[in-house]
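I have a structure here, written as structure tokens, and I will follow up with some questions on it.
Every protein chain except one is present and positioned as in the full complex.
So, subunit A:
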């Protein structure tokens, strides 16, 4: 069932790998530091993101679409690959957990106030397991349809808020120091670094050699959509009120109106967001399962998806019960972990490739 994913489809996968939680979590964090200069912080993080995409793309080019951990095992030693695999599995389990928790928290805050979290988690997980079992190509196809829906939602969002937007709310620009802007761009950079998921999607890509282009295209779209959402929220609410809102993008959606007959459309936008976060969660669950498969060298991962899902649900229910803890992790802890696994690991892979190639060359000369 696992057919190959085209380059455009893969770029769209990268968009929804990053965007759904980014639109929910980031605006509050960025605008807290940078206020009306928030778009500059996104530009800065997009620049760092493109650099990370370059590193990840280079790593994928080195592996040439081979399973990442198997390749590491071949180039270094199986023991190193196993240890790295265990750490990466932990990382992907944690990341999937936080995605699930952000998903559930958002639903609890906005729509399903009385529904128990455990029920939400289990239902979401069952649906996502079903998606993952259909394979990456099926997820990519669904994702392409979800992305196409932007053609409906973006104009609706813009035209519905035309009367409410005031471009002067973006002034004064450059009001914040470079230090503040860098601080504001750190968290979005960690999100951009999620492009590293390509390491585990590579075996399913039609052209793994184009991984850099896939990463760059995806990130440029993410940056554009993030800018779009944040700039509109800023123009509607201004830099002061936006800091108070937990979900500024969705608060703006609740103000969308066309005349007096179409209003209160937030539930429509929330439904669309739910579609896209299902795709995100399924991509990360897929990457987790891939990581597990490569670490433990199992032929078929199908029997283990449920178990991994159970681990994710349990961690989601018992580790991230407190929203403040999750917010603190997103704001401060996430950068270090993501830098380690999404930047240093692919950078190490590129280094390993160069090292082994140099070694082979030297051996060749020696012979």
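What we mean here is this: a contact is a pair of C-beta atoms (placed from the backbone, for glycine too) under 8 Å apart; a residue touches a chain by one contact, two chains touch by 3 or more; residues count from 1.
Just so it is clear, contacts and distances are computed from a predicted model.
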item	value
Chain not present in the shown complex, as UniProt names it (candidates "Spore germination protein KC", "Tetratricopeptide repeat protein", "Oligopeptide transport system substrate-binding protein" or "Amino acid/amide ABC transporter membrane protein 2, HAAT family")	"Spore germination protein KC"
Option from A:111, A:145 or A:310 whose C-beta touches the chain left out	A:111
Absent-chain contact - pick from A:83, A:171, A:298 or A:314	A:171
Full-complex contact with the absent chain, from A:71, A:200, A:221 or A:237	A:237
Touch list for subunit A against the chain that is not drawn	109-116, 119, 168, 171-172, 175, 237-238, 240-241, 244-245, 251, 254-255, 257, 263-264
